[in-house]
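Every protein chain of the complex appears in place save one, which is left out.
Labels A and B are assigned to the chains in the order they are written; within every chain, residues are numbered from 1.
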Amino acid sequence: MMSKIKSFDELKSVQERLKAGRDPKKPCITICVGTGCLAYGTQKLVDSFREELAKRGLTDTIEFRTTGCHGFCERGPMIVIFPEKVFYQRVGLTDAGEIIDKTLLKGEIIDQLLYIDPATGEKVVHEDDVPFYKKQTRLVFGLNSKVDPASMEDYLAIGGYSALGKALTGMKPEEIIQEVIKANLRGRGGGGFPAGWKWDSTRKAEGDPKYIVCNADEGDPGAYMDRSLLEGNPHLVLEGMIIGAYAIGSSQGYIYVRNEYPLAVKNINIAIRQAREAGLLGENIFGTGFSFDVKINRGGGAFVCGESSALFASLEGRAGEPRAKYIHATDKGLYDKPTNLNNVETWANVPFIINRGADWYAGIGTENSKGTKIFSLVGKINNTGLVEVPMGTTLREIVFDIGGGIPDGRKFKAIQTGGPSGGCIPEKHLDMRVDFDELTKIGSMMGSGGMIVMDERNCMVDVARYFTNFLVSESCGKCVPCREGIRRMRDILVDIAEGRGREGDVELLEKMAAAIIDGSLCALGSSAPNPVISTIRYFRDEYKAHIEEKRCPAGVCKALITYSVDAENCTGCTVCSKVCPTGAASGERKKVHAIDPAKCTKCGACRESCKFDAIIVR
Amino acid sequence: MINLTIDNKKIEAEAGQTILEVARENGIVIPTLCSHESLEPSGACRLCVVEAKQGKRTRIVTSCLYPVAEGLTVETKSERVLAARRLVLQLLLARCPESQQLKEMAEDLGIEPEPRFTPDKDNSKCILCRMCVRTCEKVVGVCAIGFSYRGAEKNVCTPFKEDSVSCIGCGACAYVCPSGHIEMETTESGDARTIWGRTFKMQTCKVCGRYFAPEDQLTYISRTSGVPVEDLAVCISCR
Partner (left out) sequence: MEEKVKEIIQHYHGDKSYLVPILQDVQKEFNYLPKDVLCAVSTHLSVPISRVYEVVTFYKAFSLKPKGRYQLSLCLGTACHVRGAELIAGNISDILGIKEGDTTADLEFSFETVGCLGACALGPILVVNGEYHGHMNIAKSSKILKKLGKKVATDDEQD
């Protein structure tokens, strides 16, 4: 139970007291329990650690902290042991006892839990030396490993809420807005709009009350940065929001969280309760007369609700249909009142700007894109995870230096950024510096930060079809270009993928794209053609192969490929015939098998199960 | 007064007007499908799009919703506008191949169907202009029909697709429907009408004796206005 903190001075002394009460030399085991690691079964490991520590009577001598996502998701479950910051990855669910006995009590390193640097073949002992982390600039996300999200004390002990104290007691609202404008913090949700200007417009708008909203709808498939921030450091996001509310003149905020994020909802609810108890939310914060509180709303499962006007509709209890944005939300947004909406990561950046100043912040990044960005690096990549780098880092550095390159020795083919609203970027642009404007120039966009890596076994026509299909099911259905146009684009792409492509299809898709971009009511529709346009732009020959030769070069499109057995590699182990659902794959033990094309449904079970690389897909 | 230009014509307008309103006042024709004088504009059909330039910024916007502004330059037939309009009609023609009204409108605008769009086969004439739902909600106030699902599966229906409990049989939705999708059938004698699966008994006018409105509609008006039902049983011609 937090006791009320009534002034900035009191906050400082609470922070001091908490910090002083923590011995940095005291051994501490931190373990990630973000949703990704929990999916590995980490809860068992957590329970096991607690048990083993208790058994040995070490609960008071050794600190044990569960934290949010550290970002190196490929390697979970993982723990970091302080103060040396020994890094153990792919920890077994029953390893707790051994780790305590060997590493904590005897100082011995357990080799097999160490990360091996694939570039050098060497084992890495300390977290800071892991190449994945070393090459990042984990300004915002790095705090995740320092706090238990359910502990407000942890956040205060590292200086949390100092920015709020400074802003509320030492700065005028207009000054705060000027700082954010000077820092050039651009929206991290996809629009890239300068946050400071948005705050300014809302502050100056006529109407009362004014609302601030945190958009945690994070619908782009493959992107989970916002979830990890909310799960792992909810107080950081709250602090940003309270500062923003003060600057804008709002006393009511909303956090709209995707329905599919139960742990994030749980943790932000805990943080709000704690902040209220501490008097940092509610009436008269720090005795300044400023009051502000926050409500949590869960989404209902609609990607379109990431669009601000659809989000407002959902908050108002209606279906998530966007409306024309000729009147800005800053003038008439939620309940037709002036509303400032920002993404989770945008809010999370605010305390840093206030604490260290706009000039410091603007020193990071490129000319028009300041600060860092958290990306989710997923797909055909060795080091799947969340990556934070300064704006302007190249794609090559992200994919190869940090991401560790493509698994199984395959070749990079493309990287998709910006989710279903973005585009695919080919190899020739790997040296581009990632920022808002460069990505747009190249035919993609920053979006929320998802980066999906693809290799030569991914078909770009299939990728375009996949995204278009996704948008067909997520379209709200209000306007004709999106509701009707995108499904027609999808139908043509399906035709192409299934061997029914016709001459002129690519040109028709391009024409439709232009009209859909112009005619759509909201950004879902107007950006829907991007995956199609960018894949046509960079992989036109693949479309040609599908249409003119009825061939899928990547071996993906079922209607255009055949599965057959490679007689040279086949050992007759019969595994494929066992898993084949239709009996197409058959043969005698120890004799070369065969696949009957008439029965084959191209389900892929044989290729997946063959240990001898004897299934050919062409 | 606000000064703007539409298709090279200098026009004066009042603050708060939309481009469409001003265009119509000045004899400039912009096609629409989801616009109705009794309803707030919805911006759903996108047929009324125009190219609007303000300062250095050019945007494609729906004229039914976009407010006029000082110095705004509007083109109602630029290439981009015509391309967007063409696609909208081609998409609707493929969605409702049976609709005579759409075919006529397309012909008027010189738009041919796109052969690559396979026409839908469900015989629906609904173009989702939303006028029926908007009318039922805002003009009549009953909310008997509404939308369901989303995207291409979006459709107008009664709740649970069952006979609507709250429908009063007024027929306003059938009246505004531009494509003839909503069907209302009246008996030969006029003593009953059927719409949305329900049959409504019609009330006779106290004065002339003709059937003129459903009993349920009069009951509803009576309930919401406080006027006794007997006083409402007079048709418009006899008032």
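The criterion applied here is as follows: contacts are C-beta pairs under 8 Å (C-beta built on N, C-alpha and C of every residue); 3 or more make two chains touch, one makes a residue touch a chain.
As the structure is a prediction and not an experimental result, all values here were calculated from the model.
Shown as candidates are A:V46, A:V378, A:V480 or A:C600; the residue that touches the absent chain is A:V378. Here the missing chain is touched by one residue of A:E52, A:E127, A:D200 or A:D220, and it is A:D220. From the options B:I145, B:I195 or B:A233, the residue with contact to the chain not on display is B:I145.
Only one residue from B:P31, B:P159 or B:G180 touches the chain missing from this view: B:P159.
Checked against the full complex, the candidates A:I402, A:I547 or A:V575 give a single residue touching the omitted chain, namely A:V575.
Not every partner is drawn; the one left out touches chain A at residues 35-36, 38-40, 73-74, 76, 218-224, 227, 259-261, 297-303, 314-320, 376, 378-380, 384-385, 416, 419, 450, 452-454, 458, 463, 466-467, 470, 474, 476, 575, 578-581, 603-605, 608-609. For chain B, the list of residues touching the undisplayed chain reads 143-150, 158-160, 165-166.
The definition used in the following text is that only the chains that are shown with their structure count from here on.
Centre-to-centre separation of chain A and chain B, using mean CA positions: 42 Å.
Within the complex formed with chain A, the residues of chain B that make contact are 43-47, 49, 60-62, 65-67, 80, 83-84, 86-88, 91-92, 94-95, 114, 116-118, 127-128, 130, 147, 149-154. Those residues of chain A whose C-beta lies close enough to touch chain B in the complex are 302, 304, 319, 323-324, 326-327, 472-481, 483-485, 487-488, 491-492, 502, 504-505, 508, 511-512, 514-516, 518-521.
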